[in-house]
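Here the complex is missing one protein chain, while the rest keep their positions.
Each chain gets a letter, A and B, in the order it is written, and its residues are counted from 1.
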Amino acid sequence: MTNITSRHEGAAGDLTARALREALYAGLISLGLFVLFVGLKSDQNIRNELILVPRWGLLAIFVVIAMVGRFLMIAYLQPFLASQKVVNAATGMLPDSMASRFFRLPFFIAAVVVSAVMIAAARGLPDNIAAYATIIRGLAIIYSLACLFYMFRIFITTHFTVLAVAALVLYPIVIVAIFGAQGSLKWVDNFGIQILIYVMLAWGLNIVVGLAGLLDLGYVAFYAVGAYSYALLSSTFGLSFWVLLPMAGILAAFWGMILGFPVLRLRGDYLAIVTLAFGEIIRLVLLNWAEVTNGAAGISGVAKASVFGIWSFDVSAPNNFAKAFGLPMSSAYYKIFLFYLILALALLTAFVTVRLRRMPIGRAWEALREDEIACRSLGINTVTTKLTAFAIGAMFGGFAGSFFAARQGFVSPESFVFLESAVILAIVVLGGMGSLVGIAVAAAVMVGGTEILRELEFLKHIFGPDFTPELYRMLLFGIAMVVVMVWKPRGFVGSREPTAFLHERKAVSGSFTKEGHG
Amino acid sequence: MSLETTMNSDTILKVEHLSMKFGGLMAINDFSFEAKRGEITALIGPNGAGKTTVFNCITGFYKPTMGMIVLNQKAGKQYLLERLPDFEITKHAKVARTFQNIRLFSGLTVLENLLVAQHNKLMVASGFTVLGLLGFPTYRKAAKEAIELAKHWLEKADLIDRADDPAGDLSYGAQRRLEIARAMCTGPELLCLDEPAAGLNPRESAALNTLLRSIRADTGTSLLLIEHDMSVVMEISDHVVVLEYGQKISDGTPDHVKNDPKVIAAYLGVEDDEVEDVISEVESLEGGVN
């Protein structure tokens, strides 16, 4: 008995020693990584010369965080996770026991109370204290929402589609009810429309990457084709949005075929790089062909969309929406209209994708992803199959592009850089290739999450007026991409829903599906 | 070209003067043979003899350097396979194949694998996707029929219970059977099997024989197979062609081939000058028996 305890103590001592050692290494490595870039900042002085501004304090914080983090991970987190596994094996409890411990009713009630108190107490507090209150409130609200989701998880997951569509339809109404017409702008536009554009783009790209397994890094080109088609044709010929929307889709599909044709023989990574090159070529042409595209300055004053030509959102038009209904003038109506428009377009994309998957062409895409040679041996024309995937994926990109132009009222090559393609592809892969729900969740988390940073202005009261959380948007986006991939390499939804069944529909585990070879 | 006169109507496949060169290597050299309709023809030979290359030429994955491959359909239509792209060989000429290292769609379910094989038929029924997308009933009916056909072959291949499992989850023997069932779903007149019994245990191998025989008996499909397992070859084939170093060394019934001294020499790896000795030995043995 004494033997065991002493060995146990010895093990604990070893563990602490190891954790300390690892923490020291982590500290040294982070010191090495950050000493030049965080410890020193190159800045321009008044005479426009570069000088160095030391930031040793910040460097120390980085190093300490790395050391403490590593220490806690080795000393507590890893043994805890290991013991968790053992307990699960012994009791036969499912691995969600962690979650069931974390999300409990008393905690939930406490979180709701805390957030209510914080909302009530926020008034009349000095700014810097109010900022802390806002943080606590935000965390409490996030926790309570997560709790609610956890408690009703079975109901939510079984009725996900209906619930999600209903929530999206009600979203602008609820927002207007809470914040008023003018206050709703930010929530409908920055969150609603912005996220839905990415959902639609990612669903469109999903046809190419997720279903057909063709790795496309230049998808934003079709988005650009759609946007410029609308901007140019509406300003030159005065055609309306509803005429140009299908036209933009067709033009983009046409470009999808043109760009798809030469790359048919390419596989995997090579395909990715050539599509990247095509995407950049299209952007560079838009940038340099100033006679047509107006170059870097872009095209401004792009016509707004109308409600099927019946009501307009132009302030001067006689059939202005607000005038027609005798409402006070506000730009909120147009945003809400755009929200429903992009929602409809996104749902159309989803509907078509779901339908196509159950058709021979959709099955051929998935078969192509699994094994191209076998496809050919079954009499499938892989050339037309690939081209239709490119064309249909591009078409949805074109729809989204013309919507984008109508929403912004302005297009320029700036909006169609490689980063956008990377973000869209990241959403598809992070969501789980082929899974519409997973992709929508990934878009909401990744785009919504970075948009939230714009809302964190109050942190200035804590970190000082120079602190602009928005600056960290893409940094955090990149880090999140890495973290999610390492944590779940197959994305949020790794399994695949079969398109037909004899006895029962069983999801196919991600370990069987292939990712395509181009 | 008067193909009709050169070809008997009970010949389904005629390979003439087939040659295939890879760089400087002559993988197949002036190889000719015929496969009869409704028969099981086996193509055998030592490793590296060029059997799979012949298959790849017949099914269009390789384009032969020289030679002609004629497929003669039951309805009288003839195709020159060396001129068709690979997928059209399956689509129009009705030749289906399996692969030496199984190529299933492992992430699709067993049933889906068989539905993919009926692609061209369903494509037409769905009005090339347009009518199907709009929900026309023709496609729904065709889809139902496709599932029925898949069910038929699943029962034949003894896979009906696994219909909704991913193909990658099946055992090796079941994957082999699924690949054959999938090829049959394309409705072929000639089915080419590349080492169907490789890696199977004796029980699975026997089940395979039953499956192949019933394919021939029920559908009249002609079979062409490459095989190493002599028990399979001798038991089920009607006609055996032996290939060595890209050249045909023997052609005939299983019994004929079994006793052909050249074949024995090829399999036992006898030096060229010793072949004569073997021949005389075999002849003297046969004489002794007689």
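What we mean here is this: a contact is a pair of C-beta atoms (placed from the backbone, for glycine too) under 8 Å apart; a residue touches a chain by one contact, two chains touch by 3 or more.
Definition applied: contacts and distances are computed from a predicted model.
According to its UniProt record, what is the protein name of the omitted chain, chosen from "Phenylacetate-CoA oxygenase subunit PaaC", "Lactate utilization protein B", "Pyruvate dehydrogenase E1 component alpha subunit" or "Branched-chain amino acid ABC transporter permease LivH"?
Checked against "Phenylacetate-CoA oxygenase subunit PaaC", "Lactate utilization protein B", "Pyruvate dehydrogenase E1 component alpha subunit" or "Branched-chain amino acid ABC transporter permease LivH": the hidden chain maps to "Branched-chain amino acid ABC transporter permease LivH".
Decide which residue listed in A:L20, A:L233 or A:A277 touches the omitted chain of the complex.
Hidden-chain contact among the options goes to A:A277.
Given that one chain is not shown, which residue among A:S42, A:Q78, A:T157 or A:Q182 touches it?
Of these options, the touching residue for the absent chain is A:S42.
For the chain left out of this view, which of A:L168, A:L215, A:A305 or A:I336 touches it?
A:L215
Could you pull out which residues of subunit A are in touch with the chain that's been left out?
Touch set of subunit A with respect to the missing chain: 29, 32-33, 36-38, 40-44, 50-52, 215, 262-263, 265-266, 268-270, 272-274, 276-278, 280-281, 284-285, 288, 373, 418-419, 422, 425-426, 429-430, 433, 471-472, 474-475, 477-482, 485-486, 489-490, 510, 515.
Rule of thumb we're sticking to: only the chains that are shown with their structure count from here on.
For subunit A and subunit B, let me know how many angstrom lie between their CA-based centres, rounded off.
Chain centroid spacing, subunit A to subunit B, equals 48 Å.
Which residues of subunit B touch subunit A in their complex?
59, 61, 86-91, 96-97, 99, 103-109, 111-112, 115-120, 122-123, 126, 129, 132-133, 139, 143, 147, 151, 154, 160, 163-169, 182-183, 186
Where on subunit A is subunit B touching in the complex?
352, 355-356, 358-361, 363-364, 366-367, 369-371, 373-382, 388, 496, 498-506, 508-509, 512-514
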